[in-house]
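This structure is in structure tokens; I'll ask about it shortly.
Note that this complex is displayed minus one protein chain, with the remaining chains in position.
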Amino acid sequence: GNRVDDAGDTAAESCVDTSGDSVKIGFVNSLSGTMAISEKTVHDSLQLAAQQINDDGGVLGKKLEVVSEDGASEPTVFAEKAGKLTGDDCVAALFGGWTSSSRKAMLPVVEGAGSLLFYPVQYEGLESSPNIFYTGATTNQQIVPALDYLAEQGAKSLFLVGSDYVFPRTANKIIKQYAEAHDIEIKGEEYAPLGHTDFSTITNKVRQAGADAVFSTLNGDSNVAFFKEYRNAGLSADDMPVMSVSIAEEEVEGIGKANLEGQLTAWNYYQTVDTPENEKFVEAFRAEYGDQRVTSDPMEAAYTSLFLWKEMVEKAESFATDDVRRAADGVTVDAPEGTVTVDGDNQHIAKTSRVGEIGSDGLIHTVWDSGEPIEPDPYLKGYDWAGELADG
Amino acid sequence: MSMTADYLELSDVRVEFDGFRAVDGVSMTVLQGDLRFLIGPNGAGKTTLVDAITGLAKATGSIRFGRSDLLGRPVHRIARLGIGRTFQTASVFEELSVLQNLDIAAGAHRGPLTLLRARTAVPATVEEALETVGLAAHRERKAGELSHGQKQWLEIGMLLVQNARVLALDEPVAGMSADERQATGELLHAVGADRTVIVVEHDMDFMRAFADSVTVLHAGRVLAEGGVTDVQADPRVQEVYLGTSGSRGEVA
Amino acid sequence: MTGKAVGGNVRRSLPTIAGFAGIAVALLVVAPSLLSAFRLSLLGQFVCFAIVAVGIGLAWGRGGMLTLGQGVYFGLGAYVMAMHMKLDDAGPGGVPDFMQLYGSGEVPWWWEPFRSPLVTLVAVVAVPGIVAFALGWAIFRRRVRGAYFAILSQALAAAFAILLIGQQTTTGGTNGLNGFRSFFGYDLFDPVNKRMLFFLASATLLVMLLAAWQLHRSRYGELLVAVRDQEERVRFLGYDPAMVKTVAYVLAAVMAGIGGALFVPIAGIISPEDVGVVPSIGFLIGVAIGGRSTLFGPALGALAVAWAQTSLSESFPSMWTYFQGALFVFVIAFLPGGLAALSGRRPLRRRRHGGDADPTDAAPAREEASV
Amino acid sequence: MLELVDVHVGYGRATVVHGASVSVPDGGVAAVLGHNGAGKTTLLRAAVGLLTPTSGRILLDGVDITRLRTNKRVHRGLAYVPQGQQGFPQLTAAENLQVVADAHPAARIDDVLDLFPALRQVLARKAGLLSGGQRQQLAIARALLTGPRVLILDEPTEGIQPSVVAEIEQTITSLTEAGSLSVLLVEQHVGFALAAAQRYYVLASGRVTSTGEGGTEAHDTVRAAMAI
Partner (left out) sequence: MDAFSSQLFAGLSLGSVLLLAALGLALTFGQMGVINMAHGEFIMAGAYTAYVVQGVVGNAGVSLVLSIPIGFVVGGALGVALEATLLRRMYHRPLDTLLVTWGVALILQQLARDIFGAPNVDVRAPAWLSGNVDLGFAQVSAARLFILVLSVAAVAGLGALLKASSLGRRIRATVQNRDLAETVGVSTRSTDRLTFFIGSGLAGVAGVALTLLGSTGPTLGTNYIVDAFLVVVAGGIGQIKGCVIAAFGLGLIQATFEYSTTASLAKVGVLVVVVVFLQVRPQGIFSVRTRSLV
């Protein structure tokens, strides 16, 4: 075999078969395990998008043939399934992943296979693989605007609470640099293991610290325990609001509207966003999956990602990775969240930022938006205070 | 101090459980070749005394075998000094064959390298023991398939290959039929000649037939000691232990 | 007499030798010629699990120690290897990518030794071995066993995973370590090298099976069974059961570590999800299904279960959990000897159902005895 | 009273008793004798229902109880003293008796303790900590406490000191002589067994090889039968 320094083309030959009248794409979401709660919804909206595209005649005249795999909430399984989809099924592109660890696990696989992954969830930035399109928000499209909003509302001190993994830790690193530059005091920083369910100690610390607001990067089940405890401890949105970046519509029901009323979230999309595209999206989604279902930011980003890919392929008139990538820059879609545009340099997309308040109806209502799409800046190069991060 | 024969010497041995003295100052000496029977009422402390000797029960006083003090050593170290025992309920390794049982019993001193190799030949001591306890024909059978009496013999065989210098047997013939008891008694006599043997028993016929000397325990203390006839004639022993009918007249 | 015994051994060994030949042919000849590159590398991962299973067969099947924490040792071996590969990719004096990203940009001191390939190879065996020895000795010496041991080992797996997750800057946290480009200088994107990794894992499995065979046949193997069934009795023969058990536990840990170390270059990733409570129990299912106390059972069971898991989860993504649960229930409840029991001789049923147990013996000892 | 008719029973696939028939006379004693491993215990376990015969029947007062669960049999008057000094090790001696009394409202603990005065001293001790003989006495006491009409005894005097053995033998004799109790007895001490029994059965390799009237005069016949 080849030593590393031997010359030779090591990337695998693409095996994508485009000769027939259909083309395969792969969905990889956790349908089991702890992340199934969230990722199942993404899977649903991806299916919806594929169906709509097929109903509309497909991509370049070819019907989409979807191969679904279960990532089982484990990075190793995501890597395995990505390997299967690219290596054995020879899909033209992959859609899915949620946690950053699932994305990091698939990254070397898609790079090695010369394939494409469309990743639909907001994340911690500091990454830009040529084989991944990031259709969720990077930090300057979610966290930074959220901080701006809090600062604008007069928050002089923050308490940071997060789940113990890469996204919250990196996000908090950014928040701390922002705080330093903007004269905001960080009164505490606490991490709980994913799935942690006892927040009495952390809540005690939060209460004693008495910050102006809490910035939460908690993920999953922990949110329920945290907000119940928060309320039981007598804390409320009025005296110490919590800004969350990982609670979307489908989590609100499980956490309990009563526990969340008045709290803040930062995303690029809410079910309540008022665009004609969103009206159609919500309507189609409910027609497909039932009236009680809600739509959320990652679902919308996943839904949009499929249309973005379609536009890129059609612009390139080819399914080949290199052609698609070359064609990607400037591709635009009128998405439910508003117009989004691909930035060919970093494979992210320009998105509108929003801060929302959770209402008693369980929906999230926009209280602030950026007005126009914000250009993606995964390394925060455009922000002076983030100097050190930008070197990464 | 020089000696020609091994002997087991207990002096002022006490075992206490939560304030209850199960063994309360027992002193006795058992010489090699002397088949010593230990009798006494239920709960007198016989088993506890055996436990103390073999390291299972924590005791005070002194228990010496040859030059070694046994007290305070862990069970397996005491076993390595040549003290072996059997249990009231036969306890052999049921998943292993008779041969394997004996081979394990013979091998506590083996080094790691020997242990990690397969057994290529049957050690002579094991072969001998198989004959002695009459299990040669059953060598490949799993010990779990043996009958109660055969298991007890296997246990004695394990003591033999273990090269135990002291054998402590807790009710070895309980549940055996008359001729099995006879056979076991003869076996003990044969192997006991160059060993120190303590037998705990309630079977008086068996004792009469095979005991060289007897120690009677009562309430944790030595009540009487001596030859079979002396002890049997002792009115105190009759009162607490034998009752009026001492004999069933079966081992004849 | 001696001659007869040896001759008998050879004859009795024939099926085993045939078994070895069968596995060798299947893994080294048939599989590579039939499977696609992706499937072969997947099988390579399963072979790594099978290596772990061989160790569990020893500790649990033979030694009665239900170890719910093999993920720890698998993880130790895997992380040692992954650290080396990360450092290797980073080049001399270099800093692995994730440390630059999330950490201080400096390599912690305890990573440094793993720059050396030799230290790494030694550590793959030594780290799990030493940890298992320290832990095993402490636990077994105090006669913690049966359910206590099982639950303690499970707690250790949980603790290990949490610890890894909490140290993001030095262990990669939930992301784990991945994105390797080379393995001891060999390019991991090269299909030929991937194939070689498969052969390496398969050969290792065969070596581990040989080692297990030798242990099964050895006097130590018999002693281990004796300790499993009657730990206290063994003490009275002059053995220290704690030592006997510790040896088996360490061997199982070392095998798990080797399995983990080989898993990393093949799978291309190791993360806390692969070492915690759930994967640790996952390791057991194959062993149970194959037949815990047999020689080939654990390894074949592990291969079969992993294969079934993958293909079932591909065909019925959301149904797999039911299959997995039902498999556990069915095999353990109704086929305690595993599939091996269907073909071969049944091991003698333990005769300790309640009444036959020693009356002085409390529940904990019965727990031990039953496995 | 209690009848075992052509009982075949064993463990798993292995049959241990191959068609044994034993009959316990009303208010009398039947003794089962035999070598170690002959299948005596196995037969008794089938009689109380701890093992299910593969064929054959078990009758109590002429009623077929072959399929009845053990605890139901006990409530119909069967009691069993297993071999090997068994007890509930974590329960105190007193609780060992009380648990029986709970299930049998008519039971009088004091009365059985009068039969085994030595137990009074150790009532507060856990059964698992008792000496072998103490445990055996406790086992017999438990069985008597169920107020049995048929008592099944598996080597009841094993491990008991001679003076108490004599008392137990006396108790058995007097209870049966009073006509209130029938006994199925397994004993290695052929002398006592034959003295007490109206009928004896010699079991060898799971088959009844010899049977006859009890009484000391049968001694030689039995020894001859057992010597095979």
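In this document, chain identifiers A, B, C and D correspond to the written order of the chains, with residue numbering beginning at 1 in each.
Simple rule for what comes next: contacts are C-beta pairs under 8 Å (C-beta built on N, C-alpha and C of every residue); 3 or more make two chains touch, one makes a residue touch a chain.
Treat the numbers as computed from the prediction; the structure is a model and nothing was measured.
J.: Which listed residue, C:I162, C:L200, C:M243 or C:A304, touches the chain dropped from view?
T.: C:I162
J.: Any idea which of D:A46, D:V100, D:V190 or D:L203 touches the chain not displayed?
T.: Of the listed residues, the one touching the omitted chain is D:V100.
J.: In terms of residues, what is the contact footprint of the unshown chain on chain A?
T.: Counting only chain A, the missing chain is touched by 32, 34, 36-38, 40-41, 164, 190-193, 195-198, 200-202, 204-205, 208, 221, 223-225, 228-229, 231-234, 250-251, 253-258.
J.: Tell me where the left-out chain touches chain D, residue by residue.
T.: 48-50, 69-71, 74-75, 79-80, 82, 86-91, 95-96, 98-100, 102-104, 126, 128-129, 142-143, 145-146
J.: Determine and list the chain C residues touching the chain excluded from the picture.
T.: The list for chain C reads 66, 68, 138-139, 142-144, 146-148, 150-152, 154-156, 158-159, 162-163, 165-166, 230-233, 236, 277, 281, 284-285, 288, 318, 321-322, 324-329, 332-333, 336, 350, 352-355, 357-367, 370-371.
Criterion: only the chains that are shown with their structure count from here on.
J.: Kindly list the shared contact partners of chain A and chain C, in label order.
T.: Shared contacts of chain A and chain C: no chain.
J.: Work out the mean Cα position per chain and let me know which chain is farthest from chain D.
T.: A
J.: Taking each chain's centre as the average of its Cα atoms, which chain lies closest to the overall Cα centroid?
T.: The most central chain here turns out to be C.
J.: What whole-Å value do you get for the distance between chain B and chain D if each is reduced to the mean of its CA atoms?
T.: 29
J.: What are the residue numbers in chain B that touch two or more other chains?
T.: Expected reply: 89.
J.: Multi-chain contacts in chain A: which residues touch at least two other chains?
T.: In chain A, no residue touches two or more other chains.
J.: Under the definition above, what is the set of chain A residues touching chain C in their complex?
T.: Listed in rising order, the residues of chain A that touch chain C are 1-4, 6, 8, 10-12, 31-32, 68-70, 72-76, 79-80, 83-84, 87-88, 99-101, 104-105, 107-109, 112, 126, 164-166, 169-170, 173, 191, 193-194, 392.
J.: Along chain C, where are the residues that touch chain B in the complex?
T.: Residue positions touching the partner: 1-2, 5-6, 9, 214-215, 217-220, 222-223, 225-226, 229-230, 233-241, 347-348, 350-351, 358-359.
J.: Could you list, by residue number, the parts of chain C that touch chain A in their complex?
T.: Residues 36-39, 41-42, 45, 100-102, 162, 165-166, 168, 173-176, 178-182, 185-187, 189-193, 195-196, 267-271, 273-274, 310, 313-314, 317-318, 320-321 of chain C touch chain A in their complex.
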